[in-house]
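Quick one: the structure is below, and I'll ask about it shortly.
Here is chain A:
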Amino acid sequence: MTIDALTAILLIPAVSAAVLALLPGYRLAARLNVTAALLTFLTALSMFVVEPVSGQYLLVDDLNKVFIVLTTFIGFTAGVFSASYIEHEIAIGRLTPAFLRFYHAMYQALMFSMNLALVANNIGLMWVAVEVATLTTVLMVGIYRTHEALEAAWKYFILGSVGIALALFGTILVYMAARPVIGEGTDAMVWTVLVSRAAAFDPALLNVAFVFLLLGYGTKVGLAPLHAWLPDAHAEGPTPISAVLSGLLLNVALYALLRFKMLLAVNPGSIAPGPLMVTMGLISVIFASLMLYRRRDIKRMFAYSSIEHMGIIVFAFGMGGPLANFAGLLHMTMHSLTKSAIFFAVGHIAQVKGTQKIADIGGLTVTNPVLGWGLMLGVVAIVGLPPLGIFMSEFLVVSSTFTRAPVLTTILVFGLLIALGGLLLRIGGVVFGEVRGPTASAEASYVPMFTHLALVLLAGIYLPPVLVLGFQNVARLLG
Partner candidate 1 sequence: MHGLEFDIAHMLAGSLVLASFMMLYQDRLYALLNVYALHATVLALSVAWQAFVQHAPHLYVTAAIALIFKAIIIPVSLHRIIVRLGIHREIETAVGVGLTMIAGIGLVALSMVVMLRVTPGADALAREDLAFALSVVLLGLLIMVTRRNAVSQVVGFMSLENGLVLAATGAKGMPLVVEISVAFSVLIAFIVIGIFLFRIRERFDSVDIQALDRFRGERR
Partner candidate 2 sequence: MMLIRDLIVQGAQMFLVLALAPLLTGLVRKLKAYLLRRQGPPLLQPYRDLLRLLRKDVVLAVNASWLFRVIPYVIFAVTWVAAALVPTFGNGLLFSWSADLIAIIALLGSARFALALAGMDVGTAFGGIGSSREVMIASLAEPAILITVFAVAMIAGSTQLSTVAEFMGSSAVGLRVSLGLALFALVIVAIAENARIPVDNPATHLELTMVHEAMVLEYSGRHLALIDLSAELKLLLYISLIACMFMPWGAAEAGAGLAALLIGAVAYLMKLALCASLLAVFETSIAKMRVFRIPEFLGVALMLALLATLLRFVSGSL
């Protein structure tokens, strides 16, 4: 068979994972890692040129195209960042080359599984992919072998497994609902078929299914109260992985949720998934915003902010409607870019200062102006201040939902405000004020961070029409 882009974005990571597992030298490995990620990204881009044909197992449409490109791109930039990050980790002996081989292999494996989850045209396959992704990240979170790291990895592992189990049950239920209509066999698990016939499914079964899927994949998305693994995994793992987790894995899980939401949207009898999603979204927003205030660890703080933003996104999708869905997609993209950029900055900062404790970091704009202002810009973006992209999406979310659900939107706005207060409260002393901690200058690659921030800034001012069209199509699909 001929290898089209669709299979390519799976093959490249898979092969390079295998190669990296055997490759000794970590410098070379890092380069290969970056190259592979870049190749994957380019292949993903090529999908816009020549649309690959969806098959029985793999599928590509407007929805996952967006996700794929985003994933591969951030996978690439995060790879670049990790290259310069591990240099330092090796230098201070926090990691050994042996671990790095494993690390790079896992990195590509993660890329593979996430791409698979995105392009899978089969709910079972997607479930498997998500599980693999989870397991790989679990291993990478624990890579430092410190007590805390193992702690976090274990927590992540257990909660993740339960989530996986629930998701599987939901998947089975969907199949059960589909079977009477579509008939036995693989067809009853194929997205394209499911969506086309979903109208006839048994709504009650779909409802139960959605509950399990919401909880199962919601665990991965990090919605409160299923979020518990997320902050620790972000805080204790290597920073590139934190960036990938926040920037990508959450999106992948979200993608799965959206797929099933589309399914239910087609079926008239089923309860609108909206209320459930809106509720969980709001809970997450309020909860995470409040959690921001008493954080001591900078990475954990931004992890909570990820929970908050996932809440916003889920809220937007839950509200539905072309504007809100558009906003949700935009917000997701912007959040991925911004949050990963922030983690890039935080990674270097933590390396310079030798700590992640907020109390021990201070006056960055004095000692490391580039990092400091970069972080500040990232925070400004993440709290939704213009002219950066997140402001636009929040603008759309709030203004499009307020008349429909005044109370809910007011709660959301309230949460946004609390989050703003929390982040600024904590970050002010880090970026400005008295210098605390070592004042060494960082040997960092600022390119990924500022690429992301530049994109976010651009998006806040000007969205390229092609992107807009894509988003609008997807928004229509999401109903």
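We take it that contacts are C-beta pairs under 8 Å (C-beta built on N, C-alpha and C of every residue); 3 or more make two chains touch, one makes a residue touch a chain; residues count from 1.
The candidates were selected such that all candidates are chains of the complex that A comes from, given by their letters.
Source: prediction; values computed, not measured.
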Can you tell which one of 1 or 2 makes contact with chain A in this complex?
1
Can you tell me which positions in chain A touch candidate 1 when the two form their complex?
122, 124-125, 127-128, 131, 135, 147-148, 150-151, 154-155, 157-158, 161-162, 164-166, 168-169, 172-173, 175-177, 179-180, 184-186, 188-189, 202, 204-205, 208, 232, 235, 294-297, 300, 356-357
